[in-house]
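Just passing along the structure, written as structure tokens.
In this view, the complex is presented without one of its protein chains, the others remaining in place.
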Amino acid sequence: MVRKFFDIIANNAVPAVFILISAFAIPLSGFSASYLVQELLTRIGRNSFLILSLLIPIMAGMGLNFGMVLGAMAGQIGLLFICDWGIVGIPGMVLACLIGTPIAIILGIFCGHILNRAKGREMVTSYILGFFINGVYQMTVLYLMGWIIPITNPNLLLSRGYGVRNAVSLSGIRAVLDNLIPTVITNPEGAKQFLNVNGAGSFFLIQLPFFDGTIRIPLATFIIIALFCVFIVWFRKTKLGQDMRAIGQSQSVADSAGIPVNRTRIIAIVISTVLACYGQIIYLQNMGTLNTYNSHDQAGMFSIAALLIGGASVSKASITNVFVGVILFHLMFIVAPMAGKNLIGEAQIGEYFRVFVSYGIIAIALVLHAWKRNREREAARRSLRGGNGGKA
Amino acid sequence: MIKNFIKNAGWPRIIIGLFLLALFITAPFVGVNVFTSFNNTIVRFGMNGVMVLAMIPMVQAGCGLNFGLPLGIIAGLLGATLSIELNTEILAKLAELGIRYKISWLTREFLTAYREPAGFASAILIAIPIAAVLGWLYGKLLNRVKGDEMMIATYVGFSSVSFMCIAWLLLPYKHPTMVWGYAGRGLRTTISVEGYWLHILNDWLSLNFQDKIEIGGKILDVNLSIPTGMLIFFAVMAFIVWIFMRTKTGTAMTAVGSNPEFARASGVNVDKMRTISVMMSTILGAIGIIVYEQSFGFIQLYMGPFYMALPAVASILLGGASVNKATILNVVVGTFLFQGILTMTPTVFNSVFQTDMSEVIRLIVSNGMILYALTRKVRA
Amino acid sequence: MSANNNAPLLQLEHIGKEYYGNRVLSDISFSIEAGEILGLVGENGAGKSTLLNILFGMPVIASTGGYEGNLYLDGKPVHFTSPNQALSAGLGMVHQEFSLIPGFTATENILLNREVLNGSLMSYVFSDRVSTLDRDAMRHRAEAAINTLGVHISPDMTVSEMPVGYKQFIEIAREIDRKNTRLLFLDEPTAVLTEQEAEILLIALKKLSKQGIAIVFISHRLSEVKELCSRILVLRDGTLVTDVPAKTLTTREMASLVVGRESSKKEEAVEVEIPEQPVEEENINETLGTTTLSKKKKKKKPALKVEHLWVDMPGETVRDVSFEVQKGEIFGIGGLSGHGKLGIPNGIMGLYPAGGKVKLFGKKLTLNKPRAALSRKMAFVSEDRRGVGLLLDEPLDWNITFTAMQTQGRFLFGIPYIFQMRNELAMAKETKKFIESLSIKCTGPSQKAGELSGGNQQKVCLAKAFVLRPDILLICEPTRGIDIGAKALVLDTLKEYNRENGTTIIITSSELEELRSVCDRVAIVDDGEIVGILPASRPAEEFGMLMMGEKMRVALEYTE
Partner (left out) sequence: MFVAFLKFLMRWFQRLIVLAALIALGVWLFYIGREHQIFLDNKTSGNFKALEQINVSVNGGEISELMQRERDVKKVVGPKFEIRAEIFDEDGEIVSTISKEIKICFSKDIMINLPTLAAGEENFIVPAPK
């Protein structure tokens, strides 16, 4: 009984600590509620899809897919092409996905094969693989684009004639998905003001009398994310999902039951990579600018940190973890610099603090996982003892 | 014969060795001064050697590649900054002692003359206990997470670097050359060691050649400056590691890495050996960064140490080490090859393609090397 | 389904198998009819698992050169090259180790990779794997399979929460759910079950056989075999020694068939020699004890006294073991694998969590610390040569001298506790000595241990123990996996060592004959407890009875 209680605490310790930190930091930051809600909604729309892409490899027992940056890179290549061709709006986004998909699939297959060669070390391998592919990506984007790969738009290219600029404006698709179904929540007062400014356009105006301030909701993005959640729920119910769960728990048993273990693991990574590709495209349409050489790096780290803060572990993660994580992580992300500034007079401290938290939380989650696994292994050995051994 | 050589050296090493050789051969034809490049390679070899050396104990004890090297680097940075902070105070105290106890040689003149070596030595001496404590804690942690050391080491390194970012801002350093001028507190991102111990090892016993030689009708400036002191320092550190691996403890450590079950059945305390190896690795990392700084000229704080483990890891793997076996020879060969490529690719590629691909090549070579090592079939 | 109704379900004709020139099976022929229950008994290493590997087309068979003879299913020749082929042909197998996924429910496990699927358009475009599972149908099928067995297990129960017995039923249910399963192999299904559970299982199996499913029941519990099976096959040393109806054999006869050495004259001649040995050795030891070892030692005090030892070694659990070993004695511990015989020495040496009391020359030994045992001049040769016994990646001199270096401070120079380096010269010298005396085939002390053959590796392990100059030597499976020549040499070496140095030796082995030929007394372990200690001179079938779970503690009288 006590143990059970302890387990519940232990299993939700991470989110609990973050709720506590936020409870202290929010008042300190001095942000208004509507500002926070607006920021959070934006960030949920921006990041959830990326984080959701991590779920499937966890299900297949492959740990946190640090190789999701591969998918992010594929997405960025898709975006570079549509920028070059000048495809804008929703068609541009869809086309970017369409271009990114085959690249993501190829990278995913490659990643899957590598990970099958490094069983038991998936995480560190996929992490290094991210760096390796980053090298290849940089070579492609910095040297081959504009030289072998036809990129002609001078806004994209470096002045030397080849290679892509460090920052690429995605003005053509900026927020197109977020604003596809423009929705605003406000109070009646705010509604009046809003209509005065924007005119009676095709807005969904939701009026809440007690609400303070005016916030926009990226409804279309949320719908996509919701569809994706439905996809994951459905996927879990499929034979493939069942096989992945089986492999995640015991590769040897799954293998002896005739499940193609290696192939299934590759499929898991491919799905994750492709989804990360779409996730990155959604993320960047919100941001509106592409940092050609480091957008993807951060995508991986922040997504993983957010998922872990949501209470997921290396071997178990749910959709709830994703949303709890994205809210808590970004809440901290928004308030930490301000809170740091107001507390110590140094915004820099808050900046560093949130970086520290991102890395620290991953470290702690990995430690807890390894620790727990080693303990479970011990326990499993003990259970083999059977009977009354040890009592004599 | 050749087959045997290939087998012993391993394909990746041969390919990269040939690549480096090709770079050295092409260099003169594209107008790159080979001597300068070679000299740079040697200097960078000396700078990075000790940090690569830090990989040996942990690899040998079966803790895998020390992706947590930044932890040792942090200890080194603390040692370096503290030595500068306290430099004048310590020297004043020593002079006082000299006067009080009438130690004839411990005079102000003596201290001024040896201020720089003393500063360097004190940096190392301060860093070692800090590294030992951090390494001990880190070792304890790694003992609890057997099987996942590398990933956890990576993130322990990252989180400690980001934690120290906060600490650098808050620690009560006062020395005017180190803190931000406008705020009067918080350490700068880069601190020059000029006037403290810049090039103290590089210049010690350094051999300088200056000549002009004619090759194929071209006059070539030969401007060599071999950092003998730094190489000697590396050799001494390597020798210490070599000796240590031959002691009773070192032998036990190797056995732990080779087969922990065997070691346990032979009465060896496996966890203790692993902890010692992690401490050693951390201490070597701390010394390594100080050696690096005295040559580089700056102490890089904040996110500086962030990715410093990767080149060291890649170097030793390039030298032929595996995830659980490494020798001094691996360190020497690997560091030379890696730093050679790092110095040669930008210069040669710049001359040939008029573009600097060195960063990309570094990324691909170093991470490719680590990937290769990770996916190699290890004895089950 | 079957083309020829008169043909037996499965027929084996002259099946044989060699591993690297080592014959493990020869000329096995028998057949199974539908609905028949066959008992297959034999010692460890008698060839049962090889036979199963052949039947199920395990890749290990093909990769080691295939097998001899022919298999017929329904009168048609078959040759399986993968387990899946065998499974789809209607063969089912329940392994000794559970092959279940702990976090899955009974239903999910029973239908693992045979899930009932809902059809969908997606499955047409991609593959069946993207169809969703029809959980209700799955549940019904699982329930049906469980009901066939006559037990009541909820199909929604998670396997990790089940008692061991249930898991066994789930394994069997999984095999019988396969619609075409006609022949079921059960490898020691009752080993983990309580008596009641075992009874239920036997009833369930009989029920299955009535439905026309043939069963091959592999077990060491002879009484169960006798109760359940209609025919009994006894396998010994790779040959089929008996194929008779179960009713015609008593368990005692069965036991003697299993361990072999029926009371034929020739074999008795061998046995006669043995009883004389202890007498001789005891005399030698008496003299040794007084002359060479001058330590004051109370007479009658045993070298090793073990009381109520339990050891938590996975797969080799020791529950409650007490015995004494006299100084200078060679003491054997035998028994079937998995019953805990290996746990005893491993526990005494502190390699696995253990409890109870162990006294060494009258003084208490600290358990759970290998170092404690080693410093009391005990040496240990592990059964797991490659896993525990050797540093495969290190040279021979390391392997041989390492333990002595670490525990006794030998092969070092320098100042103790402060700075000690290994003395490679001394190491090489000592190693050369052993290479010569044990005739280890190698290129020299600097060769890697992993490069040696099994027999030579075992000699290295022995050398490692001898270097320690032990008072008590514990050896597990000294001859496992080595060729016959090396076997004899290893055993002779042990005997010689015992004779020359008066060292007390405890040998643990699955090979009863080996124990009987070397030891003075042999203890038989069954289910984590010693069921009897007999002088090696007793007839083999008595040991056999003990081993086969016929707990006759009558033999205990011999220990005094």
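Residue numbering begins at 1 within each chain, and the chains themselves are lettered A, B and C in the order written.
As a convention for this text, contacts are C-beta pairs under 8 Å (C-beta built on N, C-alpha and C of every residue); 3 or more make two chains touch, one makes a residue touch a chain.
If you're wondering where the values come from, they're calculated on a predicted model, not measured in any experiment.
Trainee: Who touches the missing chain here, A:16, A:98, A:148 or A:379?
Mentor: Once the missing chain is taken into account, the touching residue is A:98.
Trainee: Which residue from A:26, A:44, A:64 or A:87 sits in contact with the chain not drawn here?
Mentor: Answering carefully, the residue with contact to the hidden chain is A:87.
Trainee: Mind listing the subunit A residues that contact the chain we can't see here?
Mentor: 82, 85-92, 94-95, 98-99, 172
Criterion: only the chains that are shown with their structure count from here on.
Trainee: Measuring from the mean C-alpha position of subunit A to the mean C-alpha position of subunit B, what distance in angstrom results?
Mentor: So the centre of subunit A lies 35 Å away from the centre of subunit B.
Trainee: From the mean C-alpha coordinate of subunit B to that of subunit C, what's the distance rounded to whole Å?
Mentor: Computed value for the inter-centroid distance: 51 Å.
Trainee: Determine the centre-to-centre distance between subunit A and subunit C, using the mean Cα coordinates as centres, and give it in whole Å.
Mentor: A distance of 50 Å separates the two centres.
Trainee: Touching two or more other chains, which residues of subunit A qualify?
Mentor: In subunit A, no residue touches at least two other chains, as defined above.
Trainee: Among the residues of subunit B, which ones contact at least 2 other chains?
Mentor: Answer for subunit B, listing residues that touch two or more other chains: there are none.
Trainee: Touching residues of subunit C toward subunit B in the complex: what are they?
Mentor: Answer in residue numbers: 349, 351, 370-371, 374-375, 380, 382, 384, 387-394, 398, 402-403, 405-407, 409, 412, 414, 419-422, 450.
Trainee: Give every residue of subunit C touching subunit A within the complex, in rising order.
Mentor: Going by the criterion above, the answer is residues 83-84, 87, 99-104, 108, 112-113, 115, 117, 128-133, 164, 192, 308, 310, 312, 314-315, 317-320, 353, 355-356, 528.
Trainee: In their complex, what parts of subunit B are in touch with subunit A?
Mentor: 67, 141, 144-148, 150-152, 154-156, 158-159, 161-163, 165-166, 169-170, 186, 310, 355, 357, 359-364, 367-368, 370-371, 374-375, 377
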